[in-house]
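With one protein chain removed, the remaining protein chains of the complex are shown where they sit.
A and B label the chains in the order they appear, each numbered from 1.
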Amino acid sequence: MRRRAARRPRPWWGSGAARDLLLLPAQYDEDAEGDGCGSARAERRRGAAVRAGAAALRAGLLVTKCGLLRHRPAGGGAFWVDSQQKRYVPVKGDHVIGIVTAKAGDVFRLDVGGSEPASLSYLAFEGATKRNRPNVQVGDLIYGQFLVANKDMEPEMVCIDSSGKSSGMGIIGQDGFLFKVSLGLIRKLLAPKCEIIQELSQLYPFELVLGMNGRIWVKAKTVQQTLIIVNILEACEYMSAEQRKQALAKLSGNR
Amino acid sequence: MAAVMAVESGQSRLRPFSCELGLLSRPDGRATFLQGVTPSVLAGLYGPVEAKISKELPDRAALEVLLRPKVGLPGVLERSREQLLRQTCEAVVLGALHPRTAITLVLQVLSDASLLSCCLNAACMALLDAGLPLAALFCGVTCALQPDGSVLLDPTARQEQEARAILTFAIGSSERKVLMATTKGSCSVEEMQQCLAAAQGAADTIFQFYRDSVRRRYCKS
């Protein structure tokens, strides 16, 4: 199995112990701390960062999304709210799969599933010059990362990293299949040593690209195998680990 | 006038309600809310998505609410309810995080009688399900003032018709503030304050219900 999602961004969903504390919006984090996260309180005082899902107010922290509270102790500590969501909001540095919708002069317009189309300059590919343009058609798939992504400006994507190398980004091949899942599942799949991917890799060899905007591209040797992988990944959202193992066992038995 | 109310048992009952989250595959946030047997509303939410140039706002998200009745075309009643819902939602959604986008909330009435409070609850659950940034949760509670002056929470259709006044409140989850209030019929100041206090008590139950249903959904992962 060759995994194209070579470079994972900073792992902020890391391996912290998952505290099953459900937070709902409009809950001050003072309450959450009182529920027994003693060490958490200590880390907060040390200036731990608070990431997605909470907004800083003068009076304290305000929870803005509903989900489970997660904590990563390493590197100063960070807290975030792990929520299930379908709609993607562009974040700088995220690797996503975009669909080319238009070519406007020197710039391609890509649909990334957010509220605005992203722009991608034709020079942002490895080895591209004014004479040597990349061969991109409308409807192609591109794997790139966000250079500029904030709420006030149109998001911009590039297919090279800061040193000019493509490191796995660029136009995705012609075959294979693209489908969409929820953002939570993507984060689970991108975690290091993800069980699902390991189990699937024992089934058939396949290529996989995971975009943080919920899009997954899969390519296996035959159409049938690709469809099986697609269905299993889509069902992973609602299947528990045992059900998944059973389904995979049945499939590998059938082979 | 007010003394009669405290007599019975000092307790009012909310009808059983149930909800289902995430049952439509296309919308970003979707919820069904059923109150009692009859009133039920299905809410679907898309957002934040690209807004039309004529409708986009430079500093926050443009929220649009569409309420569709089961029979016939939407009329004046639906339009006024849409405005009330929109104002309530705008008060809680942190639109400043998504400027120049649009958030569309579509509510479909699934049964004959649609209480405004049912629409409010369905809207809040859809906002939760979609993962939009919220400053607070809200819930809708309806009170009926009976001719003898007693306060009845969550009235049925028949009780509504016999009541002297119907008051609907949208109550926020932070400090139980009132986000929206609308009344039909006449009542005195004291009666209104009593209904409000009763509604704030009922709001606690409804917020606990939100918490339990969301917990059930997240407990698997």
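We adopt the following convention: contacts are C-beta pairs under 8 Å (C-beta built on N, C-alpha and C of every residue); 3 or more make two chains touch, one makes a residue touch a chain.
The rule is simple: contacts and distances are computed from a predicted model.
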Of the options "Essential protein Yae1 N-terminal domain-containing protein", "SKP1-like protein", "E2 NEDD8-conjugating enzyme" or "Exosome complex component RRP45", which is the UniProt protein name for the chain that has been left out of view? "Exosome complex component RRP45"
Touch list for the missing chain, restricted to displayed chains, reads A, B
One chain isn't shown here. Among B:Thr104, B:Ser117 or B:Ser173, which residue touches it? B:Thr104
Which residue among A:Asn150, A:Gln224 or A:Gln246 touches the omitted chain? A:Gln224
Where chain B meets the left-out chain, the residues are 2, 5-6, 10-27, 30, 32, 34, 37-38, 40, 42-46, 49-50, 66, 68, 70-72, 84, 87, 102, 104, 106, 108, 110-112, 151, 153, 177-190, 192-194, 196-198, 201-202, 205, 209, 212-213, 216-217, 219-220
Where does chain A touch the missing chain, residue by residue? 99, 101, 111, 113, 137, 139-141, 172-178, 217, 223-224, 226-227, 230-231
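As a convention for this text, only the chains that are shown with their structure count from here on.
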Chain A to chain B, mean C-alpha position gap in Å, rounds to 33
In the complex formed with chain B, which residues of chain A make contact? 20, 22, 24-26, 55, 62, 64-68, 83-87, 89, 114-117, 151-152, 184, 188, 238, 240
Per the touch rule, the chain B residues reaching chain A in their complex are 28-29, 46-51, 92, 94, 97-102, 128, 130-137, 172-174, 210-211, 214-215, 217-221
